[in-house]
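For this depiction, one protein chain was excluded, whereas all remaining protein chains were kept in their positions.
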């Protein structure tokens, strides 16, 4: 399905007056404080986050999975879903494919569909953490790090295949998340595993098209429970440096040990020109993959403060590949993704409100109280009218979740697709 | 020093117009959504948090301490400091004494001073984690839990002395924070240590005046690094039950293992009528004792949601003893406390905005997305105008930190007290 | 398959001399230090740990599962597997069934098979964390805690069914592990969820046969990622007290927040007569369900020190239901279980070596260095000869893993069952 533009206009008409009243009051108030509201709205409008192709169905845990109705059962339907989110929010103009779950059968048709929905193909993701039917070799004991060269080669070739698929779609980067590691002390040799990984990544790197990037993800644990080869940003950074200029680290919010200061990692990677991508989600315990901003919104704001700072002050760092990497175990995946997108925009808008010059002055003055006041002043501002304005300017709706429900979108999807479809993926 | 009321009026006059414009807009907007703004402001006005007597000087770590200038060097000056904070914020109308650091020498004079500053004496705190000069017995290996009855008796007597001191000042509760535990496996017998503690607490409990409460704090570690006798809410709850109806658990935000769900603990204790007190601070790693709301303001909001729910639905639970329990290592302690008070009020105000009936309906409907929307709608609201209004109604100032700085209060204190005074305490 | 007793004798004959030499030297050395070696060996021989019926196939994670060859595909084969482990180790003389994965079709036959293998039916486990095909109601939003009485009733009835099944097999306790909780703040009402759970448990409790126990497990998170209704020992203890004398807490090693002092929890529960069961595994990060003793063997020893103390000093506490609750993601499940059993026996044997009287004296003397020396002296002792002796005395083998491999047991199972069978369970 695709949302009729008239329905969007109707929906907005109901909420326009209230929106305008709030926006005008806020804009006036911010202008008095010297903020350039138009510039902020414009940056919000330009900000686009990729939706991964596996995120449109219900997720689960090792203890089971509860299906959601009307899940997309092929890549076309997944694009349709992203299109629905993008039509409402105008901030999800990209999709990130996971291979082999979502290999296009008709590239031309898929590209036309994406184009029609105003969706770009962002980073493509390889999968060497599961065995595929008919695969010759098993990744049970690792893939790019495996001691067996045959297994490494199969994993390398898979990554090259993924690049080729992405290349036909207009993607410009490959994301490598490596689950390789060990479950028990002694199981593998840390040095050999890292060296093999470095060699494998270098081989893949050589196959990157000229204008592509390689994004190297890190994670401390899960699905391996004793060690992970690329366990932290330091390892990822070291590998990116070993590969070359087009290799970068990718930060996933959920991939850190308890209490990590993620904003500092983001900041340092940007200062070194090596932050290539960012995966959004939220968590309380481990890699919980919850809705962005649902648990620690202030930490997200602090991270965005560093991202904004880096985007303004670190020309050595490339544009980032933004993606939501959450699991939708108990919510309608589309509603969940919309909530995530709103939380991201909120954190971004608030970070844009920080007066960097004033902050720098307070920092130089060691006025710790003032530094905190500056951050909190931005954070405590209710920026929803700014986000609504950016959405409206781009052709989206004032209240995406509300409109999604008013338009009975899930029911329409169930009617079209049936109740018990299951999306490929986790 | 005491702030001249005219200075407060002058200060407010400068900010009144902007405040009123913001308040009116917000009040109007909230009223349209069915909120009773007057009732919320009134509850904010009534909310008073105790300042502990040790919190008015600079804190430190085991690696050292950097002094702040103009620290209070006696109890009178400490009350003066609380008076200054209260005059500005009108939400710090209580002090919580720590014995033996702040034993009054002239009870009548101290009570008159407090009365003059509109400050009540809240819970009194005993200290059996340090040895005092001339003490007969040492607490090196524990106090109320010690295997030596002589040491236990000294610690019990100290708590009784604290009750007597508090009683002369109008306090109505005793807070027992027990550092007892062990640094190494095998060092103590868990069962004996807990049994001794229970017996000691019961002995102290018997000496409580009729209208007093005993508040039992828990903490997983520090200053003992292997085990703590009262390590968690379960142990505290068990001990409170063993003592009797006037014994309660006290929750300190910083006293939990990583990733604890503190709001659930608060909720369950209130449902059982056993939450007696609450200590505010914030932390990223351990018991960091940072400014309230400086690290995890959303978690604080979620906790306040449970506190508000409990205050409305759990008549079995008593009024709580609220206290800030932070350490001021690098900020002016008075500014730090004002920032904490504002963060507390903010979380409280936002929690009061939650429509509990609507939330309950969404919960019954398992509409998880809606539940989140309800909480986030309240949280994303900029409630600062409500807090300003409550402060103004009570005779405080619109912007406490700003006024504190405009009035050069710290400089006046330094002039009056000298630069290098050191407050008793941590 | 069943191992021919002659093969066991053959296997032992090869290793007997070395074993005896080591045992004699150790026994002599321990006797000189005043230890009663016979009594220790005898206690080791008596110690039996249940194998859960779901643990005999490969486990997995939410990212996938790598099968193991020759997995049991029905309850009979699972019993066979437990029988193999028990024949070798003589310490796995019990099985713990998980319902509905392992409902017997022919009770008489199953009981005869178990009897033949010298295996008892220990605690039975209910499952209300997954939806079963044809189930009327879904547990997506909770089971015993659900706001819907129809769902609660279905979950209660399932537990009663489990009791009835267990009763026909000779089980004497029901283990309730409740995954109920929430993934997002606001999703459920903590107080209602706990109250519903308490009421549900009480209803189940009333259906317990006279000589049965109910064991209430707790866990902080997973599969719910914001809150769990029975999140910690305090909640479990409170519920057990509410239910009655036959309700107990069950401790699973992996179900704790980072850095928890589990041995203290074990000790306190035993002192209150409320520790009913214990689930063994090991972990580095979360509920990793790794082989017992593979990550933190010293912590396991400290826990066993408390268990031994409690078994000797807390007559108010019942006999415990011991079970291994690990997941076998990359090892042969049978070998993994044998490694777990050996680690358990090792920790138990070392704990039995602690001179409790000497330890108590050192504790009373606050001789912290000595306390540590006493524990470390026991822990540093190589107790493998004692375990070998206990196994030999009971009819098992000196080196279970070695014999398992020498006898090519896995290959025989693959031949009998086929390569690609999949065991029911996680």
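In order of appearance the chains are A, B and C, and numbering begins at 1 in each one.
Assume contacts are C-beta pairs under 8 Å (C-beta built on N, C-alpha and C of every residue); 3 or more make two chains touch, one makes a residue touch a chain.
Computed from a predicted model, the values in this text were never measured in an experiment.
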item	value
Partner chains on view for the chain not depicted	A, B, C
Which residue of A:132, A:147 or A:164 touches the chain not shown here	A:147
Touching the absent chain when the full complex is considered, from B:26, B:253 or B:295	B:295
Contacting the left-out chain in the complete assembly, out of C:61, C:138 or C:291	C:291
Options B:32, B:62 or B:136, residue touching the unrepresented chain	B:62
Touching residue (missing chain; options A:127, A:188 or A:421)	A:188
Residues from subunit A at the interface with the omitted partner, ascending	140-141, 147, 182-192, 194-195, 220-221, 226-227, 231-235, 237-238, 257-261, 263-264, 267-268, 270-272, 302, 305-306, 309, 313-314, 359-360, 362-364, 366, 368, 371-372, 374-375
Absent chain, residues of subunit C that touch it	22, 25, 29, 258-259, 261, 284-285, 291, 293-299, 330-332, 335-336, 339, 346, 368-369, 372-373, 376, 379-382, 384, 401
Absent-chain interface as seen on subunit B, which is shown	59-64, 66, 129-131, 138, 140-141, 179, 183-185, 187, 220-223, 225-226, 258, 283-286, 288, 290-291, 294-295, 327, 329-331, 426
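Throughout what follows, only the chains that are shown with their structure count from here on.
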item	value
Length of the line joining the C-alpha centres of subunit A and subunit C, rounded to whole Å	40
Rounded Å distance between subunit B and subunit C, as computed from the means of their C-alpha atoms	43
Multi-partner residues of subunit C (at least 2 other chains)	140-141, 183-185, 187, 220-221, 226, 258
